[in-house]
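Here the complex is missing one protein chain, while the rest keep their positions.
In this document, chain identifiers A, B and C correspond to the written order of the chains, with residue numbering beginning at 1 in each.
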Amino acid sequence: MIDTSPVKWHLAHTSWFFETFVLAAHSPNYRPFQPEFRTLFNSYYNTVGPQPLRTERGLLTRPALADVQAYRRRVDAQMLSLLETAQELAAALLDVIELGIHHEQQHQELILTDVKHLFSRNPLRPSYRPSAPSPAENSKPLTWHAHAEGLQRVGHTGADFAFDNEKPNHRVFLHAFELTSRLVTNEEYLAFMDDQGYQRPELWLSDGWNAVQRYGWRAPLYWEQDAGCWQLFTLSGPRTWRGSEPVCHVSYYEADAFARWARARLPREAEWELAAQQQTVRGNFCEAGFLHPVPVSSESNGGPAQLFGDVWEWTQSPYLPYPGYAPPAGALGEYNGKFMCNQIVLRGGSCATPASHIRATYRNFFFPEARWQFSGIRLARDL
Amino acid sequence: MIDTSPVKWHLAHTSWFFETFVLAAHSPNYRPFQPEFRTLFNSYYNTVGPQPLRTERGLLTRPALADVQAYRRRVDAQMLSLLETAQELAAALLDVIELGIHHEQQHQELILTDVKHLFSRNPLRPSYRPSAPSPAENSKPLTWHAHAEGLQRVGHTGADFAFDNEKPNHRVFLHAFELTSRLVTNEEYLAFMDDQGYQRPELWLSDGWNAVQRYGWRAPLYWEQDAGCWQLFTLSGPRTWRGSEPVCHVSYYEADAFARWARARLPREAEWELAAQQQTVRGNFCEAGFLHPVPVSSESNGGPAQLFGDVWEWTQSPYLPYPGYAPPAGALGEYNGKFMCNQIVLRGGSCATPASHIRATYRNFFFPEARWQFSGIRLARDL
Amino acid sequence: MIDTSPVKWHLAHTSWFFETFVLAAHSPNYRPFQPEFRTLFNSYYNTVGPQPLRTERGLLTRPALADVQAYRRRVDAQMLSLLETAQELAAALLDVIELGIHHEQQHQELILTDVKHLFSRNPLRPSYRPSAPSPAENSKPLTWHAHAEGLQRVGHTGADFAFDNEKPNHRVFLHAFELTSRLVTNEEYLAFMDDQGYQRPELWLSDGWNAVQRYGWRAPLYWEQDAGCWQLFTLSGPRTWRGSEPVCHVSYYEADAFARWARARLPREAEWELAAQQQTVRGNFCEAGFLHPVPVSSESNGGPAQLFGDVWEWTQSPYLPYPGYAPPAGALGEYNGKFMCNQIVLRGGSCATPASHIRATYRNFFFPEARWQFSGIRLARDL
Partner (left out) sequence: MIDTSPVKWHLAHTSWFFETFVLAAHSPNYRPFQPEFRTLFNSYYNTVGPQPLRTERGLLTRPALADVQAYRRRVDAQMLSLLETAQELAAALLDVIELGIHHEQQHQELILTDVKHLFSRNPLRPSYRPSAPSPAENSKPLTWHAHAEGLQRVGHTGADFAFDNEKPNHRVFLHAFELTSRLVTNEEYLAFMDDQGYQRPELWLSDGWNAVQRYGWRAPLYWEQDAGCWQLFTLSGPRTWRGSEPVCHVSYYEADAFARWARARLPREAEWELAAQQQTVRGNFCEAGFLHPVPVSSESNGGPAQLFGDVWEWTQSPYLPYPGYAPPAGALGEYNGKFMCNQIVLRGGSCATPASHIRATYRNFFFPEARWQFSGIRLARDL
């Protein structure tokens, strides 16, 4: 699957990031661990140089895992030495180090989603690790939280870390809208399927309907029928399907079709952010030992629940630069800016996202066909 | 080329539109010209029924052109009879008739662009018809027109015809910006090419750079090198390249890369519309006998020139529903709404657009790779 | 369909053959009808020059049919003038003229098979022309004709016309074998289908089984189910299926699987030719007004019937040069020799082959997946 990479590659690439953008950038005399790695583990930075084809990452039986681990140890040690001199370091370099840490967090999540996909294709149905016992089923009725129209501010502000694509903080006019109190559940999604959701073109965007035909979609990714019952393939192997869990592993097209069927729509990213500004970021489930989103438990502060850390929520907003956005100069300008086309923004973080990586202004983005992330659905409506 | 259709198909499909949505809808006893045509000339209306594969339109050697012309005559005659009773017709039916006329205008333009593409691939290099003598070269310096920030209204209002996607009229907050006084010219685009524009990945969106590699783009579509000089393939056959004409037949990716190279950006569609609201719609060049955009001639009312009827201007806005948008019920709901994903809005009308078809609120849309329309570039900047 | 070409192209290409290889070759001052045609209607002669992509033949809306007809008239007239001086012409040129006539006969057959394919894809289900009334159903029992082992001679000999690939006449050792007395019928093929022939991999070559999956083959080409009954699409439009007609429009893979199911095999081409040497070539059905193979009628001289003019019979022989084969020098060496790889020999001529074009040594050849020719099955067995 073209979107996924081997774990070994993720391990090497995140150290490559520190080696390339911190160690080599800081010291003109830096001697690389192995010069070929500069090319080998470059993901997409044309400014740094050529990259192996993405489809060939799976063919790299060399360097062996032990060599990659040695590479990581060496880079880590050099980074620690450097950090001991942190008070002497330029602010710009410290910024890159911070970026590298957030970059590594992104790849921690990708390792989980990529392993899940890989294991799902393996006839042995492997388990990554046992899951914590799931919380009880819990079916909260769906309610709506209203917001009046008005000129609002969104985007990152303050001194904390944020990616360039979350800035600048800016004004946007929002019409009156409302958001659902929780995520769409498996049970609700099954009702869409039972109502011929995947067979009725009038529910779908044109490109979505084409994708349904081309890929033969009939259910979310990882839903499997076993003797007439649905089960899910999870990071703990195959598991019973549970109705009150948030539906996940749906594409944008499926989220959009579900919303149309439900006589609603997906939120705009600014609407989502406005609601999220009023909520406390909660620890995600990965730390709690869950490797899967769980049923809604508590009201969040009177506002919508499950905004953070369950599933990435598809918005209806294409991924675009904010007004006044400018990518940083140099290679790191390629981090986010060049992807601002053809992708859709998702918000909120998933059960595989490190807790400290989640915030209300965070903008994730994937192509509308992508299903291998923990991606789910929250509904919105005009008022 | 998958985006284009044979002229015979366009002729039949536009009559099909009237037969299906007006004649057959109005009279329960309507006897179709040929029942198979209901399927054969359906473009994409799933609600009406199945459609032949788009790629097979070119294989329809039957019905012959004479049969299609007879079909058109019969449908036209029936429409004229119906219109003689117009005062008795329901308002909804009159709306569909009006829509059918605008639909036919869209296909008039597509016939020109599709024939141009077809002829360009023919080694005989045919000419569709001779062009009117071109106006003199005319190189106006580029200047900028500023707009202050503010809450603005865009979208169609009033009783005149507009497509559903131009409504509702709604508020949007715009930051301060400025637009260029005229379109980007061939000469300016050549400077981008001479500055290695097609060889420098840092100027391109990631998907754009991939398209450059995949298709081997090195110049706009229809630019051809002949003994070291550029010439253009036009609807009048091959022709000398002229520097002060607006550049056209560029993709969104090329427009975006050019803008980045020029240290500017493409306009948002609301910015463009705001500027266009203050300009009079001018007759396009098709009626004047030109089949190609011509150099800028006069200032338009103190604002930006060439907003209407030269080339479709790529905006940076993905094609999305306006706040509060709802497609009409039934098959005609498929006209626009289901395409609101993965495409980019273009504004202004081209030299192939019928004059009466152009207006400030008009939203055209194509995929970012499309180059066979008369599509060009206007620049914007933040203030 | 990549294997087929428009009728207009066939008409132009066959005149192109005479213009290029006779008129232009004979007279150094020859002034071509239109110089671009030299490239435009070149099928595959690299020695002559570049060719338009085969897939683009369908895009040539220019030259119009009337222009192609004018081209044919002019070339025909020039050829007639030349032929009036035939006694002065070099033997080599006369040979090329004869080749050009046989070349045109090949395209006469291709026009029929290509039109059949094109019409079959047209939802209007057009008819090329009405068929002659079919002969009565006639179910002769299948018997076997034996041949003893021995060193035999095959390949063309004598002064009559033959393609280079039929020469030289040469010796080949054949083990004892037998051939069936007639072609496999629709009824017999249906028994294979009813016995799960398309569902049992053990009956298929590996590449054949892959083709079954890839294309979803479940019956021969042009077999269609209508309310539970099979009908055939023919050059006279859809028609009732008849059990005693020879099965046709099967690929090599289907012919081979049928033979394996029938505990037999396909003939080697030398075996087929040995049997055919003893039979009189019969006029094919095209001249009789049939556009479809008909049930077997009479014994042919005590040997196998239906050897000539019903369907092209798949052999098990890959298309290879005969021992001692040498292609002619120059462009005409590309006529046959360069295709001697990956294709399979068929023998006997079909109901669409001109009668004077059929002979016992004739070697037709197609890729094993091809089904759009009138291709059928005769069985062989080792003794």
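Throughout what follows, contacts are C-beta pairs under 8 Å (C-beta built on N, C-alpha and C of every residue); 3 or more make two chains touch, one makes a residue touch a chain.
Fair warning: this is a prediction, and the values are worked out from it, not measured in the lab.
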{"item": "Chains on display which the left-out chain touches in the complete complex", "value": "A, C"}
{"item": "Hidden-chain contact residue, picked from the options A:32, A:58, A:243 or A:303", "value": "A:58"}
{"item": "Residue of C:130, C:201 or C:302 touching the missing chain in the full complex", "value": "C:201"}
{"item": "For chain A, residues in touch with the removed chain", "value": "6, 34, 36, 39-40, 52, 56, 58-63, 118-119, 121-124, 126"}
{"item": "Chain C residues that touch the omitted chain in the full complex", "value": "44, 46-47, 151, 170-173, 175, 201-202, 204-209, 252-253, 256, 316, 318, 320, 323-324, 333-334, 338-342, 368, 382"}
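Everything below uses one rule, namely that only the chains that are shown with their structure count from here on.
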{"item": "Distance from the mean Cα position of chain B to that of chain A, given in whole angstrom", "value": "36"}
{"item": "Distance between the centres, which are taken as Cα means, of chain C and chain B, whole angstrom", "value": "47"}
{"item": "Contacts with two or more other chains, residues of chain C listed in rising order", "value": "none"}
